[in-house]
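One structure is given below, encoded as structure tokens.
Only a part of the assembly is drawn; its chains keep their places, and the rest are absent.
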Amino acid sequence: MTTTTDNKPDNKSINRILLTGAGGGLGKVLRQHVSAWTSHLRLSDIADLGEARDGEEIVQCDLADGAAVMKLVEGVDVVLHFGGISVEDKFEPIMQANILGMYNLYHAVHACGVKRVIYASSSHVVGYYPTTELVDADMPLRPDGFYGLSKCFGEALSRYYYDRFGIETVCLRIGSSFPAPLNPRMMVTYLSYADLLELIRCAVFTPRVGHTISFGSSDNASRWWDNRKASHLGYRPADSSKQFAHQFADNIAYPAADDATARFQGGPFVIAGPQY
Amino acid sequence: MTTTTDNKPDNKSINRILLTGAGGGLGKVLRQHVSAWTSHLRLSDIADLGEARDGEEIVQCDLADGAAVMKLVEGVDVVLHFGGISVEDKFEPIMQANILGMYNLYHAVHACGVKRVIYASSSHVVGYYPTTELVDADMPLRPDGFYGLSKCFGEALSRYYYDRFGIETVCLRIGSSFPAPLNPRMMVTYLSYADLLELIRCAVFTPRVGHTISFGSSDNASRWWDNRKASHLGYRPADSSKQFAHQFADNIAYPAADDATARFQGGPFVIAGPQY
Amino acid sequence: MTTTTDNKPDNKSINRILLTGAGGGLGKVLRQHVSAWTSHLRLSDIADLGEARDGEEIVQCDLADGAAVMKLVEGVDVVLHFGGISVEDKFEPIMQANILGMYNLYHAVHACGVKRVIYASSSHVVGYYPTTELVDADMPLRPDGFYGLSKCFGEALSRYYYDRFGIETVCLRIGSSFPAPLNPRMMVTYLSYADLLELIRCAVFTPRVGHTISFGSSDNASRWWDNRKASHLGYRPADSSKQFAHQFADNIAYPAADDATARFQGGPFVIAGPQY
């Protein structure tokens, strides 16, 4: 473990946050901003994360390695769990990283007395709902691939740890968090980095969250998700995909009736698997 | 058929839109704006529509005449169906214009391969709900007259063509679309022309709509309709009846308990019929 | 009008019942049993009904003829409306018999002060729901053809007359009322004649029914319809299709995934139309 700070108190509100998946797309964004909340930002990834910056602790760690995860979590107050595989893939690597990895994490969270987990779930847990339907946090799961399936597992596992031990988790069903929407579908699912960060801030600092499932999108004009059941988090998106509307011309080249990528919310994910 | 344009391509996103009821109150408004989206705007009405302007095609047509409607729809991509009778009337003319007319239209839509219909339904399909209740798109119909009843029929017919053939329709349960609210009830039901146009734009250009029912009102303070089930359309009203509030003084001359026009959302419609 | 009885009082509880469609499949069954409840059983059909029996009045009548219907309904206490077209057909005859006919009937019912109507609606108003879904009286309509569509219209019309004038109607969404199920689908939709009669008895004699929608099936093992919202009628089926189970062998010649007649509750109706 590389660490560049001592354990000396400062005026930040959290002693230690662990960010898993710190080398991933969103992990990199979070790394820059989350340090404002915490004296020690522990970062982990299966890949090399480079040099620790001021206030950071870097731990290279495979989530499928239970003992390593147990060590990783020691001394941590809050976990932002963005690690694992975040695209469609074969089942076995997803099982190792996202299923076994999730189990390892909660085993450690339980053992180490971590206070709360913010879990990067995904809107792909409901990707097989039609794009003409409004989905909320209590509707049955309809994953659109092995990736979404692993996130279904993660939501259920964290629910169990809440019911069993009162360990609080906020599951974020993140839409598409990129600098800008990459296609018309993302006009609906877009979550700006600033809104993602605000959503995480709400999830971390709301006094009680129990086991909360929150969709993660900006205040886009079109919506597929009804986030009312997470109203207690106080998340109010400030951005909208509207600013990118000019990039996607209005037209009536409607998708064919049997085009599953247009018919279902998961978009291209619904046909990306299964990969055998 | 009068037409003032050739079939030459331009950069508009739709080749041909048919607007029925082009001589009606809303038809006249739409005629002015819809042309921006389409190379050929075909206009029809039972009454004379005058001279075709640039880009327009004018067809005088009785919707109850099946053969005429079949011809009317040929070559059309998208129909904005605002034709028929739009006030309370005796049953038989309503049956001819709105029931037989609707059948004729969908027969033609099916035969001609039209891509989508935007159907001017009406909030009078639920006009017999109390003004103290919030109504959504899935609640049972409670029409407030023969006019509303004909719109119930239209919604069900379009649902059938969607279930049977996948033909997409957006049913717009329009409130009161006028330059300004004419009475206190319309402070709730008001739909500005700009918002109407935006709603139609959303209905036309959303990639998939399936069979969608959307209420049509501006962002008025008081609401009787919960439009969440049309969230995928992305319609966000920009106007509000609030700007007209000064015209209707606050007072407590409350309506009598048995005043059906105040008790039910349909207002004056609920006692305008039945006309025998 | 042929009538074989005078207007003299007897001890039957209803003075005059009108049964429309008395020459149809169910009409013939009802004709035999309904006479037990009423001093005068007025029977009508577009076809010849033969000789009036004791206590019967026979009126040949086309429901599309408003003046004739007005005369037909005079002096009637309760209407059992089983008339009109009861199979999939072209739109125009259905419009005449089932839409215009329904309007004519309620015009007369209103004018003549009839106390209650029992309306033979049909489960085909929801025939486009999947066979794996449970449907109740408040769910949105999904008709499976022009016939079902005309019944949607009839339900909405009778709702209007209730909201407007308090005229009570029980809409019976009848499944398959035959001596026995004719195919495996009818194992689910079967309504024995005895149960049909009991359902009508409940609908006629329950003190208040308002506007009630009730599904009509026997106590078959498999169910597609949740009839709880008609619990106040007190209908408890006594028969079950189970007695016919031996006629339909268990097997796994499962229908193809794209076989609409197996996928949707309407069965063969869903592909019987539209007939142009």
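Going in written order, the chains are labelled A, B and C, and every chain counts its residues from 1.
Just so it is clear, a contact is a pair of C-beta atoms (placed from the backbone, for glycine too) under 8 Å apart; a residue touches a chain by one contact, two chains touch by 3 or more.
Remember, predicted model here, so these are calculated numbers, not experimental data.
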item: Number of copies constituting the complete assembly, 3 shown; value: 6
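Note that in this section only the chains that are shown with their structure count from here on.
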item: Whole-Å separation of chain centres (CA-atom averages), subunit A against subunit B; value: 42
item: Geometric centre distance via CA averages, subunit C-subunit B, whole Å; value: 33
item: Rounded Å distance, subunit A centre to subunit C centre (Cα mean); value: 54
item: Contacting residues of subunit B [partner subunit C, same complex]; value: 91-92, 95, 99-100, 103, 107, 110, 128, 137-145, 148-149, 152-153, 156-157, 159-160, 163-164, 264, 270, 273-274, 276
item: Interface residues, subunit A side, partner subunit B - complex; value: 130-134, 184, 188, 220-224, 226, 249-252, 254-255, 257, 262-263
item: Residues of subunit B touching subunit A in the complex; value: 13-14, 37, 77-78, 115-116, 166, 168, 201-202, 204-210, 212, 228-229, 231-236
